[in-house]
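Of the protein chains in this complex, all but one are displayed in their positions.
Note that the chains take the letters A, B, C and D in the order they are written out, and that residue 1 is the start of every chain.
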Amino acid sequence: QTDITWWDFLSGGDGVRMKALIKEFNDTHPDIKINATTLEWGVPFYTKVQTSAAVGQQPDIMTYHMSRYPLAVPTGILRPFTDEELASAGIKKENYVDAAWKQATFDNKVYGIPFDVHSIVLYYNKTILKEAGLLGDDGLPKGLDGLDNFNAALDKIKATGKVEYPLSLHTDEGGSMWRVFYTLLSQQGAKFIDGDQILPGDAGVKALKTMANWVSSGYSPKLISYEASIALFTSGKAAMHVNGVWEVPTMTDLAKKGELGFEWGAIEIPNLLGAQATWADSHSFAVPNSESKPITPEKLKAVLQVIAWMNEHSISWASAGHIPAYKPVTDSKEFKEMQPNATYAKLADTAVFDPVSKLAGVAGPIYEATQNFVVPALNGQLDPEDAIDQMREELQSQQ
Amino acid sequence: MPGKTIGNALLLILTLVIACTWAFPIYWAIVTSIKPEQDVVNKTTLFPDVFNFSAYYYALFETKLSTWYLNSIVTSVTVTVVVILISVMCAYALSQIVFPGRKLLYGIILASFMVPSQALVISQFVLMHKLNLINTWGGIILPQLIVPVVVIVYKQFFDSVPKELREAAKLDGCGEFQILFKLYLPLNWGITTALAIITYIMAWNAFLWPFLVTNSDDMMTITVGITQTRDAFGVKYARDMAVAILAAMPVAVAYLLFQKRVTQALMLSSGIKG
Amino acid sequence: MSGIKLTDVRKSFGSFSVIHGVDIEINQGEFAVFVGPSGCGKSTLLRMIAGLEETSGGQISIENEDVTHREASKRGVAMVFQSYALYPHLSVFENMAFSLSIAKRPKAEIQEKVKAAADILRLGDYLQHKPSQLSGGQRQRVAIGRAIVREPRVFLFDEPLSNLDAELRVKMRMEIARLHRQIGATMVYVTHDQVEAMTLADKIVVLKEGIVQQVGAPLELYRDPQKMFVAGFIGSPGMNFLKGKVIGAGQGSARVELDDAPGQAFELSTRTPVAEGATINIGVRPEHIGLSNGGAGLTLPVTAEFTEELGGTGYLHVLTATNAEMTVECRESRPQPKEKISLSLRVPEMLAFDAEGRRIS
Amino acid sequence: MSGIKLTDVRKSFGSFSVIHGVDIEINQGEFAVFVGPSGCGKSTLLRMIAGLEETSGGQISIENEDVTHREASKRGVAMVFQSYALYPHLSVFENMAFSLSIAKRPKAEIQEKVKAAADILRLGDYLQHKPSQLSGGQRQRVAIGRAIVREPRVFLFDEPLSNLDAELRVKMRMEIARLHRQIGATMVYVTHDQVEAMTLADKIVVLKEGIVQQVGAPLELYRDPQKMFVAGFIGSPGMNFLKGKVIGAGQGSARVELDDAPGQAFELSTRTPVAEGATINIGVRPEHIGLSNGGAGLTLPVTAEFTEELGGTGYLHVLTATNAEMTVECRESRPQPKEKISLSLRVPEMLAFDAEGRRIS
Partner (left out) sequence: MVNTEKRRKTLTAIVMIAPFLIAYATVFAYPVYKMFALSFTDAPLVGEGQWVGFDNYIRLFHQKLFYTSVWNTGYFVVLTVIPNTLIGLGLALMVVRLKGWMQSLILVLFFIPYILPVSVVTQIWKWVLDQQFGIAQFIIEAFTGGRVSVFRDPIWAMPMVALVTVWWTNGFNLLLFIAGLRNIPHDYYEAAMLDGATRWQCFKRITWPLIWPVTALVLTLQLILQLKIFDQVYLLTEGGPFNSTYVLLQLVYREAFRSNHGGLGSAVAVILFVIIVVVSVLQYQLLRVRER
């Protein structure tokens, strides 16, 4: 029997589903045993990976954000897979979403296998939107496209007097705000990093001012925590909520238990600033590299087997809101009928991944800079123009 | 003198109000933990409408709380016992036996009192790596074994034991170890309890070091472990509170049971000269 | 047989010499008391006998064995401390049984010996109590019991009663005397209270600054002190001293005149020759002074100051012509303060000392 | 003028009654001593006078003013505590100046008053010392000094000497007496040591279980105690009590036979009538017992036990025929232990008490 040490950062609905997958794998594979550890998402997870690999106590397999590869690969923290290794496990490039696969490939070496594509969506409260006259007959919101329309809609919602906030955003944290900021940036067709320039032009300021306006106008709460941002929505105190697809299970579960008190839906983030675009990232599987204690071939074989199996069974992962990276699954009928995924699945076509840079990625410098400059600016603690300037300067210095 | 009585009653009420305010966050955490998650955010009531223990069910059966309990207990108890044992012997020798270098040694220990062990995390981490103790109980325990204050406090208390007692024991035929374990230790049982409690609380509550030295959630102590259940998803204030309360429970219950003795023991340490 | 013998025993702490060549012999079964003012080295001497203090010079033997360099626990001595030094965490029984259980004696034997000691000391009812639950006198008894249980050759007591109040002290004093009669072991008892010394001792050793002043039975020291120090130290209230001058020296006798009673010269028989004109100290005990004018001997005019009243007896404090203080025992009359009275002293009851305090009569 | 007057004063702690209606009058300038066994309520009474303890009933007046419900600081009393209660962080000077500086008196006045008190108490050299640098006696003097400085109408002392060793106690006792003579204020002094009471008091108040037993001058209590308790309490060593029976009762007199001296009936004059056959207690002081066979009065055959030797005097402990213990003062001879001897008691020196302890002769 091969024991596999598995680390992930998945909790909430993700965690439940991943645990179920692991259990199923363990049950169906008596020769392999996955011992899973869940660590805290973000900085703590990637710090642990770092230190454990340094002392040769790294896991055999771990989940890894695609956006971090440019940061991770040069530091040698990831172990590349050879073509033979992949082939022997039956992992084929063509079965995976192309954009995602590419992200994990450097110098023709594959450093990780994508598992999903996930993005942010707009959750909405049908009851309230209807009252504000913003709900179409198809049950989808209407009149949200374009910033002016959107803001007018927020006003209308506010005018109903039914909610505290028309739009709940997780305004106190860099990660969440990066996703919104990057989405708004991309909708202007702008890039975060262009060559060695960071945030060229005014797009950054515009995106940030848009967000700051929501907060200062009282549409969105100031500096609230992740949980509170969701709770505002689920408790009916906010009409709309921008968050990752991973919160879909939260809504589904509450609705199922009848605790939600309203009908909900989720759509792609509306086109506010010119072009349809949404931030996206991928979860992937990777193997940490360790000089002191490299992974043994048997374990590697088992690990690849696990990865292949996980992808093949990723339909249940889709129920966590994600879009699987394994094409045979997304092509399946089952997936195509899954709600609300089907409603927003088209966002995959316009998804924008994080910039390919060692500044990018979860728990990377950009996240930190967003925390330090974007968050205060959108909460009115810093002038948006200054914030963008300082962010630019800070990141430039780290480039 | 009725004025005095009214003054005292007012003072009592004031004290009571402050004390209740002081403890309110704990009450609030408990109340939150037994409310249904939706009630938590929907209604701010000081008392739950319905009792709902699903958060506890979750904390107990869907996290590794019991593993973390075990890790915490094993490491904290070991740390406490070993710290007390090695410190008491060292302090006794320093206090009662004349041997060359004793002043120097005591000086070093006194100086170590000021050394922030937290500043040593890097080199201790390196050391644990060399000893191959990362992510093990031993790794958690070892660096917590040196608590110079314990030696210093013991020495002060031993210094103040009347020397006649020691002489009487000597005449009664005791050797040094017997004097220590049959006389000095039981005589200073109060301060031993205090030091053990303090050491235990320190070990149980230690965060930074166990956080650094453990990797897998099977090795984490409870203090570190519960920061790992901070789901990044959904609304689960009640769960967070339930987990927190369960984490605090063993020590809290022990404290409440032995409240008088703990208080008395800890008060002894006020006699320590800094 | 000799119980304890000290031969030229010396002790210094660093360069500070505390005991300067002490020779004492205490017979087996004898009750010896070391007295002397505070700091004279009584405790040090006792602790050297116990082996708690190293001996810097000389020899200590117990029952004819040289124990000078033997460990304390092997000398067969037991000590009762001023502070009792009871183990506060142990019950009375455990306190008394401590030494035996350290020696790993059988349970039954321990039980029996403690029982016997407790009976002697009437502690039977308190065996399960903790020291803190006992009165001062009971604690003292436990401390003694702890010593008895070990059946030592020598008992040492270091001011065992000074923590007790006056009443209890008298009682415990008697108990210790009774104990000595009962078990008959050699005992050495240190005190700075001369009443205790007088009432308890078979033999008193008077120490001063690490030097033995005089050794003898209580009444011997009282009646025939060799030094002025001893004369002043023994007896309560203390002896009165009056300054005088030798106005005529003969063979074995001298003519003396007191400063306070000029013109009333008298003849003293002397053991050692004294020079004419030498200063001399005359000692008279309070109970040997008469209040009446008449009677034989010297008449001393004094002024009464006040009387300390004890009921039957009173101690009258007076000032002499030269403003020296004197104490007089009075049984019947009580002069009023400021009253001028005359005291009568009888020559045979006077002790004479030379200027260095050596006895000359 | 009356210094302190207590009228039917009562005190209970919760439901536990401690003082049961005490009436005492102390004249201005008088030195009154409260004595009694431990726990009899002496301290409580004193603290009520001071105002540190509320009064449950009755009236307390100081110099004819009713102060029963006045605050402690307004009563014009100063108290010296057993523990001295010197402020350890203040120098001797500051300790003595404390009350004045609390009252915000001018610097010069404080300086002067403290100086004066320090002179009286011979503390001049120690004004800058901290209490911890002083000896026990000096601390006691500072505590007194702190009281003097306030120029109170009344000084209260609660066992001020019980923390001192025996020698120092005697000395401090005299100093307090001297102080009283010097400043002449009303003083109330609590002690459980009857020797202190005898030597210091103008008036002794004997308390037992919160009830006044007898009030009077020291020798009055000594010679004419109204209760057996007082007779036994006053005098050192204590009075001897012998049991007897009334074998014939007359008008103003009774025939009594002692259990220890059967057949030697004697006549006692009585103040209160006694019934025939009643048990009676005869008290005799140790100094009123003769050792010689001859002489008038009763002859009591006893067995000598041992003698406590004091030099001039010795206290002989004897056992009577019925195994009662007695103490006899002896001045000349010292009977040997176990020796059978006879004591002679003279009837006029006997005190008789009935079974309840009330004086009958």
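Just so it is clear, a contact is a pair of C-beta atoms (placed from the backbone, for glycine too) under 8 Å apart; a residue touches a chain by one contact, two chains touch by 3 or more.
Fair warning: this is a prediction, and the values are worked out from it, not measured in the lab.
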For this session: Tell me which residue among A:Val43, A:Leu86 or A:Ile315 touches the hidden chain in the full complex.
Result: A:Val43
Exercise. Among A:Gly13, A:Pro59, A:Pro114 or A:Pro221, which one is in touch with the chain left out?
Worked result: A:Pro221
Exercise. So which of D:Arg150, D:Arg169 or D:His192 would be touching the chain we can't see?
Worked result: D:Arg150
Exercise. Going by the touch rule given at the top, which residues of chain B touch the chain that is not shown?
Worked result: 8, 11-12, 14-16, 18-20, 22-23, 25-26, 28-29, 32, 40-41, 44, 82, 85-87, 89-90, 92-94, 97-100, 102, 105, 112-127, 129, 142-143, 145-146, 151, 175-177, 180, 201, 204-205, 207-208, 212, 222-224, 226-227, 237, 240-241, 243-245, 247-248, 251-252, 255-256, 259-260, 263, 266-274
For this session: Against the chain that's been left off, what residues of chain D make contact? List them.
Result: 50-52, 72-74, 77-79, 81, 83, 85, 87-90, 98-99, 102-103, 146, 150
Exercise. Tell me, which residues in chain A touch the chain that this view leaves out?
Worked result: 43, 46-47, 50-51, 54-55, 75, 172, 221-225, 227-228, 231-232, 371-372, 375-376, 379, 381
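To be clear about the criterion, only the chains that are shown with their structure count from here on.
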For this session: Could you grab the centroid distance between chain B and chain C? Build each centroid from C-alpha atoms only and quote it in angstrom.
Result: 56
Seminar exercise, completed: Chain-centre distance (mean CA atoms) for chain A and chain C, in whole Å, is 95
For this session: Averaging only over C-alpha atoms, locate the centres of chain C and chain D and give their separation in whole Å.
Result: 28
Exercise. What chain pairs are in touch here?
Worked result: A-B, B-C, C-D
For this session: Sort out for me which residues of chain C touch chain B in the complex.
Result: 47, 50-52, 72-73, 77-79, 81-83, 85, 87-90, 98-99, 102-103, 146, 150
Seminar exercise, completed: Contacts from chain D onto chain C in the complex sit at residues 162, 165-167, 173-174, 177, 181, 193, 195, 198-199, 218-219, 222, 234-237, 285-288, 306, 308-313, 317, 329, 337
Seminar exercise, completed: As the complex stands, chain B meets chain C at residues 162, 164-165, 167-174, 178, 182-183, 186-187, 189
